[in-house]
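Below you will find the structure I want to go over with you.
Every protein chain but one is kept in place in this view of the complex.
Here the chain labels run A, B, C and D in written order, and each chain numbers its own residues starting at 1.
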Amino acid sequence: MLLPILRRLAEMLFVMFGISVVVFGIFFATPGADPAARIAGRNATPEVLAQVRHSFGFDEPLPVQYVKVMEKLFISRDLTSFVNRGEKVIPAVVESTPVTLSLVFGAAVIWVVFAIIMGMIAAATRGGIPDRLLMFLGLVGISMPVFWVGSVANLITQSRFHHTFLFSWVPGLGYTPLTQNPGMWFKQLVIPWITLAILYIGLYGRVLRANLVEAYQEDFIRTARAKGLSERRIMVRHALRTSLITFVSMFGLDFGALVGGGALLTEVVFNLPGVGRLTYVALQSLDLPFIMATVMYSSFFVVVANAVVDIAYAWLDPRVRDAR
Amino acid sequence: QAADHMGGTLNLTGASAAGTIDPQINYTSQFWSVLFITNDGLVAFKHVSGESSNDVVPDLATAIPAPQDGGKTYVFTIRKGVKFSNGKDVTPDDVVATFQRIFKVSNPNAGSWYNVIVGADACLKTPATCTLAGGVVADDAANTVTFHLTQPDSEFFYKLATPFGDIVPADTAAKDLGTSPAPATGPYMITSYDPQKNMILKRNPYYKEWSKDAQPAGYVDTINYTFGPKPEDEVTAIENGQQDWMFDSPPSDRLPEMASKFPNSIHINPLFAIYYAPMNVNIAPFNNKDARLAVNYALNRKSAVNIYGGPRLAVPNCQVLPPGFPGYKAYCPYTKNPGSKWSAPDMVKAKALMKASGQIGQPVTVIADDQNVDPALGTYLVSVLNELGFKATLKVISANIQFTYIQNTKNNVQISISQWYQDYPAASDFINVLLSCGSFHPGSDASINISGFCDKGIDAEINKNLITAVTDQKAANAEWGKIDAELVDQAPWATMFTPKQLDFVSARLKNFTFSDQFHMIYSQVWVQ
Amino acid sequence: MSDATTDATLPKTAAAETPEGPWRVALRKLFRDRTAVGAIIVLVLIVLACCAAPLYAKYVSQSDPFQSNLDGSITLDGNSVDIMQADTAGLGLGVTPIGPTWHGQYFFGADNQGRDVAARMLYGGQNSLLISFFATVVTLVLAAIIGTIAGFIGGLTDTVLARLLDVLWAFPVYLLAISLSIVFISKGIQIGPFTIPSNSLILPIMIIGIVYVPYVARPIRGQVMSLTRSDFVLAARCLGVPSFRILVRDILPNVTTTLIVFAPLMMALNMLTESALSFLSIGVQPPNASWGTIILDGEDLLYTQPMVAIAPGLAIIITVLALNFLGDGVRDAFDPRAKLRVKKD
Amino acid sequence: MTIPSKPMLKAESLHKTFKVGSRFRAGGIQHLHALSDVSLEVYPGEIVGLVGESGCGKSTLGRCLLRLYDVDDGRITFKDRDITGLSQRELRPLRADMQMVFQDPYSSLNPRRRVGDLIAEPLRVHGKHSASDVQARLRELMELVNLSPDFLTRFPHEFSGGQRQRIGIARAIALSPSLIVADEPVSALDVSVQAQIVNLFMDLQEKLGLTYVFIAHDLSVVRQIATRTAVMYLGGIVELGETDRVLHRPAHPYTAALISAVPEPDPQGNIKARTILRGEPPSPTNPPSGCRFHTRCPVAEARCSAEVPLLRALGDNRSVACHFPLDGSAAAHA
Partner (left out) sequence: MPADLMTANPDGTLLDVRDLCVSFRSERGIIRILENVSFTVREREILSIVGESGSGKSMTSLAVMRLITDPNAIITGSITYKGRDLLKLSPKEMRALRGREIAMIFQDPMTAMTPVYTIGWQIEEQLRAHQNLSRRAARARAVELLGEMGVPAPAKAAGRFPHQLSGGLRQRAMIAMALSCNPSLLIADEPTTALDVTVQAQILELLLRLRTDFGSSVMLITHDMGVVATVSDRVMVMYSGIIAERGPKPDVLGGPTHPYTLGLLHSIPPMHGEKPHRLPSIPGSPPAPMGRPAGCPFQPRCEFRMDACASRPPLFRNGMQEASCWLAEKGMPDWAHERAIRAAGEAA
């Protein structure tokens, strides 16, 4: 039992290592990315530049620099930013995590609930008007660029209709920690939640419907009917339960990716200081330590999500549980 | 009655933090405004509104010393009784250590400003062992510090008055302090700083006002500087009273609304800065002077001004120095009616010059950064170039690398969009820094002479004038004006405009005080 | 005995007189799907409209959508109206571009540079469509090559490629795309004697194309693996057909179906990605436009002239929606799984 | 029929294991012993039937014989040539001489290719025929399998199961092989069609002098077609001999049980005396010790669980792998 876990861990480490190398490589392939000049200031003399370069170790071979960065990131854990010098990277990432978690978690609740409702209604009325309407709406949701939805939502709630009773409660953009002011936390996040959830409601609703419809063609549904079960029970306990296997694994992967920074666009549009925005800012300012840290963080979540999904898969689908 | 306005919290906001708060390293106007009220140098710019904010007054020194030894030696007497926020006294040793530290921490201008100090060369070579022996000498008994320069420097006091010259305790680590503040001497001290979130300033318990000009006491109790929101959201927050002031310029989209709804919250002040398009005089097509002139004639500075926010927020400019700056003499040849003022582009002349240059059809890439109005200015410049007959394209790159990217000759940048804000009120800060042979370093990311312009004759004039300035500032300024005009005639740039500073403040913020050097003085405004 | 005579009966389900290949069957199915046909029509209209951009710019909007027009004016209902209108109320700060006129000129209004948004949208549509189309081609081709090689050759090659895909897979798409964009857009690419300038459309095409490779390559690899083990490939092996011929004749045609099914969906995805990158100003470079960059332009005018951001957003939605509908239709028509299910019953 | 003394195909103690399971899951990789110590000789002109329960390794053996799978151990000789170690490339010329017909007439025909293409594929890759030759040969083949040559331009999905199986057969005989391994070629077909195909196999053998290894799970089909029959159980041959002898006087208890379990459409004999085996076949990943059948064997004794019985000759031209072979007459039906 231990061996597979170790293998799994090794595989995760490998993937993270690969990603860190890719990021490091990309960064140093960027012209002008040499942080020395930026660190040195706007009219530094070449001598000062050389000093800075040396003191930051930028004159060392890339592998050495790589190892140093990783050492500082994982072992001494005191990697600091190139842009906001002295700013420790790890606390910054840790601090932005709750923001991203708040965003993604709330959105996830919305999208799971609505997607399940939507999928079930559509599957139950398959071919009918509600089905077609819901599937169309789902497709519209999938087709909307999230940043655009966010912008339009901002336009409506922050400006155009901010003074009507509908949206007067919407506070300014930003994030208030749950611990500090739960009401504010909620109010500030509702619109981002919905914005982020729209895409996934469409996606999951459609996938769930397809799975349910497929499940309905399975023999075991016929068996369940032959057992004299009610349609509702057949839907929930048999069709939905088996369809949830794909649903949950999709959810796991998406949730992991979002927590890992995939909600970047939403965070940028709604000015939520989460990991996605942190990553984006770091990428924009070519702040290598931050880029490394956020990308490691995000790949960690993706990799962990992959592993969790595997476990969840086995938990949901006993066929997978047994080594075949 | 000023006492009625004491207390409260001043809420400042900016889209992002500006890096380290080490006074010897930070080189951003955003945090210089903060350091302006937390730390002091031997001398300081006056903490007042208006023109006199460009004056240097004694700060930690008791007086501005008279030059000795033909301007090569200055003896400062250190003020007694001033304490750091850690409770220790400011001593001559601290001053010596501070100037050593400038080299030890690789201050960006160590090599360009402070290299006049005796012993600086050795410090530049091996910063770790910097002593500045014979350059900065403390005399504890007399409570003085003596500076020995290798040559006279008319701008030496200015260089001491910027935050680089802020005195820090001798035991301050000789490395970038990063996010931890240096002990303060001013009325406020930074108590916490998280670049992702905010900076908090509280009153410095050891501060006692010693000179109202140099470092007056502050009104508010706390200053909370929040980082993160986009300029749009900053505007909204100020409108709603959640913030008092924003560092970023408000998006032009919001200007009409702000102007009509909150006219009293808007303060517009001149800036000593220019927006310009440096042209690389060493590679095609702008190694051809006619081509450069054509661009200058064709550039509709009114359009550029409109992009920036309209005529109230910027003034067209053709020259190197911004209006009102020491040495400024209005001069604009690149207009319909050449003279002192730009009126309209002269397309006919531009096209003729273009034809003469033989550069029609040449490909040109404009490099702009991705912040604020720069992409829009770049886009506009591309239109102008295309109209002239170039095959122009725009390349927008991250603001973080654009500035170094356009400096490095290896990148073969032909033309770009850039800005320059003064460091201190001396014409050399534009002319000498931006267009002298000495600031052109081919192949280096640090080559602030972006045009790569190097005219031996003009360079000689500049050097001569720098000496003149030590003794006769007035004559020097007149000469700077002439040099400026000569440079404009060579057209290494197409200057676009000089922006103005628009400060948008909350309704409750009063006693708005604007220093030409450091903009809004946080210690002087009221929120109660 | 009777069965010695030739068996000439064919199930009459194959009603067609001429033999119909799987391709034609699928196409027939596709063209019978009303939603899919509707989607195709919409797409064709959009493509035609975008192709007509120069005509529109010249004859309808009468402006150059790539040249700033900061001090121009147009005639509207007999009055001359400035395109960039300086604010006169209050302090008179700011300059606002003209809003939607709902006339030929400046139909959707002007952007910050005084350019006709409607005309730019048509040009931007060209880029958006081009990028998403060719990025799809890049993704599908690379994915097909990698997936097929990995799945067909197996062994060490497969392990290496699969690991590589794993790494890319664990890299959130946007992060990878943004990283690559920032690098390449600041520099361009130099491959030997060829230089791809940083404002070339090839860059976003390559970047978007590459980041989605694992999403397609993985299923392709799986499919090729199972095809490689399928009875008919075994049969071909048994007949002594060389591996390469098996690959070309037996495996690739089946993979092609999958690619076709993926194509519209990938294109929809790519269009969204392209717009997102452009929105983050690391996609199409100004003054060139794409729907994403126009939204970005509009973002700066959201409070005064929201139409500049809304119109291209709607264009994206309609196009992506049509692509997704087409994708559904194509999947229904081509998905071999659907066919298998019919067979089994 | 007289059996020549020299086998056409000779397999000597073949072993084949598959790796199943995943490194990343509980249980890890397991070894599935699909074939253990299987020896078989096929003589020219005969039809060897191969029967046994699902999963006992019939297909695996068939595929190993044709080197579609690599064997782990053992030796395969085809026409006096050791083909065990040949690479697929080296095997290619030999393919013309040994062919396979697959069980599933649906999955063994590439749905994207025309019937003519499918059948012509071997002709083309072996390059012995010119284009017009190919056409002529195609017609000939279609006639041989009783299909109209008009069908050549059609796609497999338009055909019924029986017709598809004919296409598969036509493809297999296209190069006039001398050996055909038919892997349950009739199992997927309806009874009425099954008879047509069985007849076709027999006709072809007569006309072309083919040799078959005919895999089936239906004993009556094997009885109809095979000259010799091998009975497999859990990866090994338990009994091998002339079909009639094996089926009517089984010597191995498993063969006996298998035969007695076959339901027969005999209207009178309502319920025949049956020895119904209890339990299910054990897992091939974890085969029982000793005689693999001992867990279900009605006559097993202690020795059976300890000692592996070897396949040994019984005299009447057959061999059995059992410590206690049945008295042939006891198991035979009247």
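Note that a residue touches a chain if its C-beta (ideal position, glycine included) is under 8 Å from a C-beta of that chain, and two chains touch if they have at least 3 such contacts.
Note that the coordinates shown come from a computational prediction; the quantities given were computed from them, not determined experimentally.
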Full-complex contact with the absent chain, from D:Ser220, D:Asn286 or D:Asn317: D:Ser220
Among D:Val125, D:Leu247, D:Leu311 or D:Leu326, the residue in touch with the chain that has been omitted: D:Leu247
Absent-chain contact - pick from D:Val125, D:Val193, D:Ile215 or D:Val238: D:Val193
Chain not shown, touching residues in subunit A: 127, 216, 218-220, 222-230, 233, 237-238, 241-242, 245, 316-319, 322
Footprint left on subunit D by the chain that the document does not show: 53-54, 160-163, 190-196, 198-199, 202-203, 217, 219-221, 223-225, 247, 257-268, 271, 274, 276-281, 333
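Rule of thumb we're sticking to: only the chains that are shown with their structure count from here on.
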Mean-CA-position distance for subunit D and subunit C (Å): 51
Distance between chain centroids, defined by C-alpha means - subunit A, subunit C (Å): 23
Sites on subunit D at which at least two other chains make contact: none
Per-residue overlap in subunit B, given as positions that touch at least 2 other chains: 370, 397-398, 401, 405
Subunit B - residues contacting subunit C, complex: 232, 251-261, 263, 266, 300, 302-303, 306-307, 309-313, 365, 370, 375-376, 378-380, 382-384, 386-387, 393-398, 401, 405, 502
Residues of subunit D defined as touching subunit C within the complex: 63, 66, 68, 88-89, 91-96, 99-100, 102, 104, 106-114, 121-122, 125-126, 143, 146-148, 150-151, 153-155, 157-160, 162-163, 166, 168, 171, 175, 195-196, 199, 203
Subunit C residues touching subunit B - in the complex, by the definition given at the top: 66-68, 70-71, 84, 86-87, 89-96, 112-113, 182, 185-186, 197-199, 281, 285-287, 300-304
